[in-house]
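Left out: one protein chain. Kept in place: all the others.
Should a chain be cited, it is by its letter among A, B and C, assigned in written order, with residues numbered from 1 in that chain.
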Amino acid sequence: MQRMVNNPDYAVEDMLKGFVKVHSDILVGTENPRVLKYKDAPVKGKVGIVTGGGSGHKPAFAGYIGRNMVDAVAVGEIFSSPTAKAFFDAFKEADSGAGIACLYGNYAGDNMNVKMAMKMAEMEDITVKTVVANDDVASAPKDQPEKRRGVAGEIFMWKVGGAKAALGGTLDEVIAVAQKAIDNTKSVGVGLAPCTIPSVGSPNFQIEPGTMEVGIGHHGEPGVKVMPLGTADEIAEIMTDIILPDQPFMSGDEVVVLVSGLGATPVMEQYIVYNRVEEILAEKGIKVHRSYVGNYFTSLEMMGVTLSILKLDEELKELVDMEVDTMGLKQFKY
Amino acid sequence: MQRMVNNPDYAVEDMLKGFVKVHSDILVGTENPRVLKYKDAPVKGKVGIVTGGGSGHKPAFAGYIGRNMVDAVAVGEIFSSPTAKAFFDAFKEADSGAGIACLYGNYAGDNMNVKMAMKMAEMEDITVKTVVANDDVASAPKDQPEKRRGVAGEIFMWKVGGAKAALGGTLDEVIAVAQKAIDNTKSVGVGLAPCTIPSVGSPNFQIEPGTMEVGIGHHGEPGVKVMPLGTADEIAEIMTDIILPDQPFMSGDEVVVLVSGLGATPVMEQYIVYNRVEEILAEKGIKVHRSYVGNYFTSLEMMGVTLSILKLDEELKELVDMEVDTMGLKQFKY
Amino acid sequence: MESFKNQDGKRIVENLIKVIQENRDYLSKIDGEIGDGDHGINMNKGFSICQERIEGKDMNLTEAFKTLAMVLMTEIGGSMGPLYGTMFIEMAKQSKGKEEIDKEVFRQMLASAIKEIQEIGNAKVGDKTLMDTLIPALEAYEAAMDEGFATALEKMSAAAERGKDSTIDLVAKIGRASRLGERSRGVLDAGATSCWLMLKSMADSMVQMV
Partner (left out) sequence: MESFKNQDGKRIVENLIKVIQENRDYLSKIDGEIGDGDHGINMNKGFSICQERIEGKDMNLTEAFKTLAMVLMTEIGGSMGPLYGTMFIEMAKQSKGKEEIDKEVFRQMLASAIKEIQEIGNAKVGDKTLMDTLIPALEAYEAAMDEGFATALEKMSAAAERGKDSTIDLVAKIGRASRLGERSRGVLDAGATSCWLMLKSMADSMVQMV
């Protein structure tokens, strides 16, 4: 395992120390070492945006803390849900009295810990409402949305929810629009090589060289099929074939597209995949309003990409276009 | 080779197509398919900032095109200098009559192609001056600066030169401050795993598992020594031991620190290394004014990091802090 | 009547810690087959923190379970934080104020733990989770209570093992592995395995004490 850590069991602690040092212009640590918050949080009168999840997905989750996006984040072990206490403390750090929108991904551990944290919050009269991201089309059939995982599409949910909150939206308005964002987002992943949790020391799943796993999850959860490794164009076609019918996305739609590397796939190749994705969308009359390519939501040093497509309406477009200043996503508005 | 390409010989072409689509808010293609430029270039009355180099280093080089940074970039094959023609065309695209600062890295191919491009420019009365980055301390002894390679420290040279040009600096002023930035920058790389050029199909160098190569170059050029793989803290110590005496950086200095991943090393680990780097600097009385951690200058899917440290003075500080909007580096100024 | 003193019970938790530490890599390996490979790491980290917290302190079983539960719930997260945190907080609650732990007290501890875990996790027998260990263990324990505390504990332990083994043939219906469908069949469930290790350890410790 060619990796740079100290005691692998404390990789997350060590990472957080460096992270807070580098990004002190945006975020700060809190009393709970597993909770980071926007330096100006709680923002007076603003709905607090909270998320959280396992580590190993940088920039997710803490990298999306910042102006017009996320206010506080609960940080878990690598690939493991944060504690209920961490979610609860994140609620407290982000709460200015306007309530908390907890926007997180659909994983068993996160569901349980958020549920327990909400019980704790109730006792302190903090109003918390949730949106549970389930954009990963390959993780369950369309009629079982409660089984679908949240993947890179969560970024759209945070972007849109954070923008709405910054514009003064009420908790219900923020929740409604974040829910709309994730309902309108479909994602799929393709894995080319596995990743290794440093404290485990060897990959906990395998992808045979010469093959790829279509529908892979952010922790290496197996996909829907293992296929011979395709060209970038073929991979783009396979992914769009899975995503487009699921919404369905149709001629005349305007969308935001996110191709995120899973960690070790060169950014160069992500652009090659994106190029074909946009061609396919153009062929179908779907217009790309905005796109993102890069390592936006990773899985340590896994190889592969996720593709996420968000269908816009006027409200979502305005919120997606809003200026944002986080470590993982910076966007100027001229 | 678990990679996502089409015809590997045309990976750069395919990448550029996607790149221009995604970043149409910042940059545009030009008549020469191997030259990209800032959408507003040439900016009237402004010195044009041009760079260029081999591909495979994303976000470098084209990712630093944008407001207050680079105006035009010549794009080479993977790990191979752009053509003289591409450099020349980039000069033309960036020239508004105020002259061109060509800020590039010290590699044989780039040196030759820039030299030939400057001859072409002369014939068209375009004034071109150059700064040749040579920040890589491990690539030659201090008394042979002409043999030292340019690595991630080039980003500081572009940032500072671009800011000076945006503030209305003359060509000589831009060249002087870019030269100062690179003279004040020392870098070193540590490699943990090799990379593969897609059209070659297998790594062109090896790093034995359990070892690391100290002083490795951006194309896998061998370093100064091969050692047993250290912890993140040890790696930070080895790198600072090489860099700090070379300037030398001293107590009271203010610096900018850049830890860049080489491609496949999880960002998490880059923060772990950074954490120890900042501790070491603090122990020595060196103050970090600003820091960057992430995949800022990569080598396909190589594992490892580079560390670059820039010693500031008041002029450099102002230029480093200036707002910038490129794909690879976005910075708000409040 | 067979029983042991709450005051002497700390060693039960100490043994639990030891067993988890010894099985760190084994549990991660099992989790790696159809999960994400971190089960042993998560468990080991939590139990080792608990070890530091109770070391050298004068504590009874209730307090030791409570310490373990708080560590799991506030410092571990994952699925195990809430699930096992709930388990041990219930064991602490049901033993609280009892000077002697007899077979009826332990029945309440186990039953209450299982009820609350089910409340939060919504898993049932056959879903390929730790419930496949817990539910048959409780049934076996209750059925054998007439034969004495020690026997009931031994039968609980044996039933837990069978329950754990039963997960091999199951298709996961809950948690990460549930997305695998048929591909999750043929391997043990990690949570069911750690749960068996813990029930067995508790039974062994208690049998020695009663």
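Criterion: contacts are C-beta pairs under 8 Å (C-beta built on N, C-alpha and C of every residue); 3 or more make two chains touch, one makes a residue touch a chain.
Predicted, not measured: the structure shown is a model, and the values here were computed from it.
*Asks:* I'd like to know which visible chains would be in contact with the absent chain if the whole complex were considered.
*Replies:* When the entire complex is considered, the left-out chain reaches B.
*Asks:* Among B:G18, B:P42 or B:G76, which residue is in contact with the omitted chain in the full complex?
*Replies:* Hidden-chain contact among the options goes to B:G76.
*Asks:* Of B:P42, B:G150, B:G191 or B:G220, which one is in contact with the hidden chain?
*Replies:* Hidden-chain contact among the options goes to B:G220.
*Asks:* Please pick, from B:M1, B:A140, B:L167 or B:M227, the residue that touches the omitted chain in the full complex.
*Replies:* B:A140
*Asks:* Spell out, residue by residue, where the missing chain touches chain B.
*Replies:* Its contact residues with the unshown chain are 9, 54, 76-86, 107-109, 112-113, 115-116, 139-140, 147, 149, 197, 199-200, 204-205, 217, 219-222.
Everything that follows uses one rule, which is that only the chains that are shown with their structure count from here on.
*Asks:* Using each chain's Cα centroid, which is most distant from the centroid of chain A?
*Replies:* It is C.
*Asks:* Approximately how many whole Å separate the CA-defined centres of chain A and chain B?
*Replies:* Inter-chain centre distance comes to 29 Å.
*Asks:* Measuring from the mean C-alpha position of chain A to the mean C-alpha position of chain C, what distance in angstrom results?
*Replies:* 33
*Asks:* What is the distance in Å between the mean C-alpha positions of chain B and chain C?
*Replies:* 54
*Asks:* If I count partner chains per residue in chain A, which residues reach a count of at least 2?
*Replies:* none
*Asks:* What parts of chain C, by residue number, touch at least two of the other chains?
*Replies:* none
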